[in-house]
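One protein chain omitted, others in place.
Chain IDs A, B and C follow the sequence of writing; residue 1 opens each chain.
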Amino acid sequence: MTLACGPVTFRIGSDWAAPIKALDALYSDYPKPQSTIPHFTVRLEATRWWRRWIAPSIAISGDFRLPEVAPLALGMGLLAAEMAMNLQVALGDRRFLLIHAASVEKDGKALILTGESGSGKSTLAAMLALKGWRFIGDEFALIEPATGLIYPFPRPTSLKNDAIAAILALAPADRFGPLLRDTPKGDLRHLVPPSDAIARMHEPARPTLLLYPRFGAKAAVRDVGKAENFVRLTQASTNYVALGETGFQALTRFVSDVPAIAVDYPDSATAIRTVNRLWKALG
Amino acid sequence: MMDARHLAKALADPPYVLGLDDRGWAALLAMAQAERLAGSLAVRLDGLPIPAVAREVLRNALVTAETGRIRALWEAEMARRALAPLRIPVILLKGTAFVAAGLDAGRGRLIGDCDILVPRDRIAEAEAALLAAGWEWVKPDPYDDTYYRTYMHELPPLIHKDRDAMIDVHHNILPPTARTGRADAAALIAGAMPLNEGLFTLSPEDMLVHAAAHLFADGDLAGGLRNVWDIDRLIREHAEIEGYWQRLVEAARRHGLVAHVSRALRLTHHLFDTPVDAFLAYLPRRSDVAFMSRILARDRWGRETQKALRFAFYVRSHWIRMPSLMLARHLWTKWRTRQRSR
Amino acid sequence: MAENQDRPDGVANTDRRALMLGIAGASTVLTIKPALAQSTGSVLNCQIPVPDPGRTGMYIAADGMTVAANTPGSFPPAMRPFTGEQVKRALRGNTLPGTTYQQSQAYLNYIRRLQAGQSGFTCFASLQMPGR
Partner (left out) sequence: MMLRYAAPPPGACLRDEAEGLTLLYHRASGQTHILIEPAPHILDALADAPMTEGELLATLAAAFEVNQAEAVGERLAELVAAGLVSTS
């Protein structure tokens, strides 16, 4: 099958029908690409030929491969497909400076949330997207070096563990994928972005504020200096070094133009209040 | 059933791609990535009116190749700096040599490790200087180490501790245990061509002999298509030089690799329509067909096909490198190590 | 962070800017490394702490989750970080050095659960890169 999200088209092949069926359902809202030529080919393969039928076990493969990734059970086909797609982009894309971050937009300006997994950035972005912001993306911020603009890559958000119930309370039930229990990342459920985010997935935004959220800590706000920000973003990027000079220019421009603030928060209500306050303060 | 001939055609005859439909493009791009030839394909298709997505994919590959080129040249430069005080000449091999010399074969090519050749009698000094300059052993595995030092034509691989880059320091292009070939290292060094400040490449003919040796003698033909593409590019660039074929015949004889070079010429002629010298290419052999099938074993998803054939070539890759008693001992030791660690 | 040295130092008898050539215990050059290392070498030499420094002192359950110290059935933190090479071998069926079989499995499960941003994640991810 072929599916497109923002500026990236994937071709996905599988030794089984189930993962493709699950993907088809999850991406049913996304318009089909005009051309079926893919940027990346993704393959979900049986680890051994007989593993197609007996204790099926999925290996993630594709143009850019993970030969030793721990294989996943067939029930986790959706997770495997999503991981494989992310990996292709992380390793293969050179059109954009990729930052591991979630982003939302308002009035053409993008708010970017980066930081470690478990920092709560995905949950926060999903919540903001349900409160009047346009969802830009959850996994990668795609920054175009020539313009400094961020391009949407609004893939389904993978909600984990406690975040599932928190968002279930806010979003319509038909936007959720199946619940995947006991994955290597715990319980996992995909949330399809609001239809507006999908409809506008070719509309870039201007990066305006970068936050480093950290969940679980006492509420605190701290400016992140340019040098610290630069170094942290090189480590949050999957392709900074691979882009060479272009990467340096794009990133120095980004850290010069976009203020960065570290936000510690004890609960999502505090986080959202803080985000709104910081956003307003920008004027 | 589609195989990598699809990719070979696009490389050899770029207008071929103008007739492709979306499915044909999807297959071409996946095969090019799998064979590590996407950058080379990008160079070949440059300027043709191709679909936007294909252009973007190939552009990605070119950026990757360019970053790799800078990195490879930098590793060569750092090796040169480390060895310069000893006045050891550094002869670049394979991909690094192609880009350093600005050859067509280097355009868009992905480069793995930095491969250099130094005189055998100076290899201990070179090793010490590299270790002092921040390179480290990749594997402190005593069996592998002894194996390399006793039977191989290179030091065990070194890696730079800060730059995460590997360097293979060769003293010859073939292992001394190889069943065929007896590459004359002194002649390789005597014929080397200066680049700039202490860096050298092999002569055009030795470069081709090495590419042929590398294609057949040094591996199980995985990635073989790229090696044959190197050979095509080298021949097309160098064959114009007066006396090239004659010197190539002499070099192949000197290194005992006439059969390798001969087969390499037949394969590249067959795959890429490379103009080759009929005398040296000689007559097709029945086994050429197996080599061809092995090299082209890719489906439209970029997957390897022909499992049995691949296994045969894998066994062959060990077989040709060492006499059978040694091979048995090697496989036995590897097997024992695996058992013990269970 | 470097201190602002624009002020003329009281000790100095000129008004030229002071330049300290001595730096205690630090280097004046920091080189950015790729977050996703692509070469085999970094894979072999990179390190994976179990658990990561953010969870120092916690134990590792059989399923790889971090749990409170001394939880029954869990294993104490690893004494020192594992290298990419050790983890690679362990994924192929060896045990991690200095561990029992079950301890090794628990640690490996922990490592498999690593996510971007956690210490050791990029090492583990690099371990899974395609060959050069």
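The rule we apply is simple: a residue touches a chain if its C-beta (ideal position, glycine included) is under 8 Å from a C-beta of that chain, and two chains touch if they have at least 3 such contacts.
The structure presented is a predicted model; accordingly, all values stated were derived computationally and were not measured.
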| item | value |
| --- | --- |
| Chains still shown that are in contact with the chain withheld from the display | A, B, C |
| Option touching the unshown chain, where B:H6, B:R71, B:H153 or B:R298 are the choices | B:R71 |
| Where the unshown chain meets chain A, residue by residue | 225-227, 230-231, 234, 240-241, 244-245, 248-249, 252, 255-256 |
| Sites on chain C contacted by the missing partner chain, in the whole complex | 1-2, 4-5, 9, 12, 14, 16-23, 26-32 |
| Positions on chain B contacted by the hidden chain, ascending | 67, 70-71, 73-74, 77-78, 81, 134, 162-163 |
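As a working rule, only the chains that are shown with their structure count from here on.
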| item | value |
| --- | --- |
| Rounded Å distance, chain A centre to chain B centre (Cα mean) | 38 |
| Length of the line joining the C-alpha centres of chain A and chain C, rounded to whole Å | 24 |
| Contacts with 2+ other chains: residues of chain C | 33-34 |
| Parts of chain C lying in touch with chain A, wherever the complex brings them together | 1, 30, 32-36, 38, 88, 91, 112-113, 115-118, 122, 127-131 |
| In the complex with chain B, residue positions of chain A that touch it | 9, 11, 13, 35-39, 41, 43, 45, 62-64, 92-95, 241-244, 246 |
| Chain C contact footprint on chain A (complex, rising order) | 64-70, 90-91, 100, 115-119, 184-185, 225, 227, 231, 234-242 |
